[in-house]
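Presented below is the structure to which this report refers.
Note that one protein chain is taken out, while the other chains of the complex remain in position.
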Amino acid sequence: MDVTTSLSKEQLTKMYYDMWIIRNFEENLLDLYQKNLAYGGMHVSVGEEAIAVGACANLKREDTIVTSHRGHGHCIAKGADLKGMMAELLARKNGLCKGKGGSQHIVDMSVGVLGAQGIVGAGCGIAVGSALSFKIRGQKNVCVNFFGDGAANTGSFHESLNMAALYSLPVVFICENNGYAVSTSFARSTKIDKISVRAGSYGMPGVTIDGNNIFEVYKTVGEAVERARQGDGPTLIEAVTYRWYGHYVGDPCTYRPPGELERWKEKDPILFLEKYLLANKLCCQEEIDGLKAAAGKAIAEALDYALASPEPEPADLFTDVYFEK
Amino acid sequence: MDVTTSLSKEQLTKMYYDMWIIRNFEENLLDLYQKNLAYGGMHVSVGEEAIAVGACANLKREDTIVTSHRGHGHCIAKGADLKGMMAELLARKNGLCKGKGGSQHIVDMSVGVLGAQGIVGAGCGIAVGSALSFKIRGQKNVCVNFFGDGAANTGSFHESLNMAALYSLPVVFICENNGYAVSTSFARSTKIDKISVRAGSYGMPGVTIDGNNIFEVYKTVGEAVERARQGDGPTLIEAVTYRWYGHYVGDPCTYRPPGELERWKEKDPILFLEKYLLANKLCCQEEIDGLKAAAGKAIAEALDYALASPEPEPADLFTDVYFEK
Amino acid sequence: MRQITMAEAINEALREEMRKDPNIFILGEEIGLRGGAFTCTKGLMEEFPGRVLDTPISESAIAGAAYGAALTGTKAVAEFMFSDFSFIAMDQIINSAAKSRYMFGGQATIPVVFRMSSGSGRQQAAQHSQSLEVLYAHIPGLKVIMPSTPYDAKGLLKAAINDYNPVVFLEPRVLYFKKGEVPEQEYTIPIGKGDIKRSGEDVTVVATGVMVERSLAVAEKLAREGISVEVIDPRTIRPLDTELIVASVKKTGRLIVVHEAPRTYGMAGEIIALVMEQAFDYLNAPPQRVAGHDVPIPYNRNLERLAIPLEEDIEAVVRKSLK
Partner (left out) sequence: MRQITMAEAINEALREEMRKDPNIFILGEEIGLRGGAFTCTKGLMEEFPGRVLDTPISESAIAGAAYGAALTGTKAVAEFMFSDFSFIAMDQIINSAAKSRYMFGGQATIPVVFRMSSGSGRQQAAQHSQSLEVLYAHIPGLKVIMPSTPYDAKGLLKAAINDYNPVVFLEPRVLYFKKGEVPEQEYTIPIGKGDIKRSGEDVTVVATGVMVERSLAVAEKLAREGISVEVIDPRTIRPLDTELIVASVKKTGRLIVVHEAPRTYGMAGEIIALVMEQAFDYLNAPPQRVAGHDVPIPYNRNLERLAIPLEEDIEAVVRKSLK
């Protein structure tokens, strides 16, 4: 893990903090969902935070991401406005989508968050489009596309990766293999062991990594981003991970073998980094506690903001259908 | 090529004859198209006959095939009614589709020809369905799906091959890589060299063969068919070949580098088998000439039949939209 | 009579037909082990091993395989969790399934049902809430069904499974867990036959899906004022029971069509045009539409509620037509 030495304490603590922001944000959501303040289709990524944070730590503001239905973490890691996100999930007028999009359509164009996607697999094509944009405009930017193991079985994945490779586009495809697509285990959706082998079908590099090890994520994505930025084309990265809370809020998770969740909890990506920070004396316990508390506070503030935001008005139903000059 | 020894003279001469039938059929079509007796979208496979004939020689009547827009050869090799085919291409009432389908929708359910497809890539899913049918009914039959290099870039290809492998279905995917999708060369459609590597994305065997060598085709497909029949799942076979006459009837073929066609004509699959038959003294020149003449005669008869067939009547416009008891 | 939910009714229809005919199979995402995102296929994988296939997230292969199986004589029922996902399968549904009998000059029969949950009402936003009946009903070769009660769902699904044509079967999602009367005895409902859900004399309201119960509530309310509303549920969107609708309009002289899908190019236009062609002289008032607004479905629940016709919207138009 020589990558660790290249990361400053500031970077590392920011990563640690960001992961807590994501976890706090989503664990709050679970509660808000229970209270019927957030609703609809909602998918949390608790347990997978290292991928979002490790990947986005390599990106500039002008770089873009396209994410899936399980996108809160990616949006946060890319810098989407926390308050606007929370307000959106609460379907409020001050939400990033004015309450019209919700969890599956969170967007923050100002920081290159091109949107969560309700359609599994659709993001791959959109990412190709963003990368095409960069190439055509001569911008040295990169698009990162997050999606799940299930999405890798869609036609959109295939067509998009082939096109990205063909045009040598600046895009990094990150497949979060969390072992399931809803209740369907990875092994029940394809006969292959590793999604990364599919890179060979497009003539692009592919690699499988431990998605709960933020250093590995940071390093692998960093190299792929650099390659993309230099004009050397796309990469497929499969990051193996696990979602603690099931597919959707309320999922009874009966499909999980006993003990599986517990084993994965031992691989908690946040704890992993925390231990590293402590063991290497980069932080003392007090600092750790301070970072956690700060994250909690940021979320509480976002929640206050969201709760204070009004509901949209009936007239809002009719706006934003078309752009009008 | 030890396969040759397992083929009887009868089988070999039938293969030779069938290839001539296909070539005669299609070269006649070119003429009929000029005369405006056949029309619409029409794609001939002259130069690729060894794949159709070599593959279908492994199939039983109850086995099925699904083909593409370039499907005349496959239909003929699987035993579709020649007269009905010719009448269909002339848009006549006695055509296999009563004149309503034409070249891109030729079908002959009675011999397991499940239809040509106007939509590139669509056949892959249909083949999966036919194979599913066999599996669910407990029939030990196989479906062979023919498609082009261009089709391998469609989402349908990806989803279908993954599904076929997942369920271990009795289907053989034969990708005829003739170097072009319309005017777009293979190298301009993907970065990979061999389509057969894509088999690895689905956990199925994949192999690239010389599509103009009928022995290689016969043997490779034979093994794949046998594996499928035994319940051991699908195979992806890439058969490299070349279409002499361009994409569609009338294609000026300006995209071809000079000399390319000539080089491929030297690899004429019919001549290849003819030379083999003569060199190994399986046939004398007289027999060869007799087979050619017989093929010419069969096509002439089919054409007579077709020309004698009436046009559909106006009322036929309204039939066959729905099945009615 | 016994009351069951629409999800249960659908489950029974599948189970009964699969018991009778070993040549029927079903496929889709989450339909096996999990029993369906909306429980419609619960218990079927256990009862029919090998005939209930959990698929990868591959809508186009699902539809292609269902069509291919049907083409080769095995009756297929494919489930799409949300009708919105069926766009990915539209090539297979429309270019292959709908047209092949015709293209093949009658050589093929295509006993396939494409089941899909439809409509808004669960705050799932724009990509999980559409009502797409017209996109399918415009296509020659397809039949399109949208039941509004458990009874209709069961009877029509059984008919659809045994129809040798491709059928798109749209199940209003918010009705899955509402109960209604369904007899224990077997029955089917013919495709193409509408149902007079309430008879009346003053105005004909043609409504589909969720709009049927809303129209009935309005009819009930207006009845107390002596206004007699006839509520017709065509149940089958294609082929449409034109006869039933035209006869009703000839009786009442007034037509209102109510649907959840957006107004513009929605199904109301077709029904109004048909009635104009066949009963122009019988109309005492301009035919009216009460339809979803021309907007994507929003996430916020209050906005979502306003996006499609409410009882008060229907009531207002009925009153207007009687003026």
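Per-chain residue numbering starts at 1, and chain names A, B and C are given in the order in which the chains are listed.
One rule holds for everything that comes next: contacts are C-beta pairs under 8 Å (C-beta built on N, C-alpha and C of every residue); 3 or more make two chains touch, one makes a residue touch a chain.
Note that the coordinates shown come from a computational prediction; the quantities given were computed from them, not determined experimentally.
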{"item": "Chain not shown, its touching partners among those shown", "value": "A, B, C"}
{"item": "Among A:I21, A:A38, A:V128 or A:I214, residue touching the chain not depicted", "value": "A:V128"}
{"item": "Selected from B:L7, B:V53, B:V142 or B:A181 as touching the chain missing from the view", "value": "B:A181"}
{"item": "Touch criterion as defined above, residue of C:L33, C:V174, C:I196 or C:V295 at the omitted chain", "value": "C:V295"}
{"item": "Selected residue (touches chain absent from view) among A:G118, A:G150, A:P170 or A:G246", "value": "A:G118"}
{"item": "Contact footprint on chain B, counting only the chain that is left out", "value": "39-41, 91-92, 97, 99-102, 104-105, 117-121, 150-151, 153-156, 181-184, 188-190, 255, 311-312, 314, 316-318, 321"}
{"item": "Chain not shown, touching residues in chain C", "value": "60, 84-85, 87-88, 90-91, 94-95, 98-99, 102-103, 125-127, 134-135, 137-141, 238, 240, 261-262, 264-273, 276-277, 280, 285-289, 294-296, 298-299"}
{"item": "Contact footprint on chain A, counting only the chain that is left out", "value": "64, 66, 88, 95-101, 105, 107-109, 114-115, 117-119, 122, 124-137, 155-156, 159-160, 162-163, 166-167, 319-323, 325"}
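As a working rule, only the chains that are shown with their structure count from here on.
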{"item": "Distance-maximising chain from chain A - centres being C-alpha averages", "value": "B"}
{"item": "Whole-Å separation of chain centres (CA-atom averages), chain A against chain B", "value": "46"}
{"item": "Distance from the mean Cα position of chain C to that of chain B, given in whole angstrom", "value": "40"}
{"item": "Residue list for chain C, restricted to those that touch at least two other chains", "value": "56, 58-61"}
{"item": "Where chain B touches two or more other chains, by residue", "value": "155-156, 159, 162, 166"}
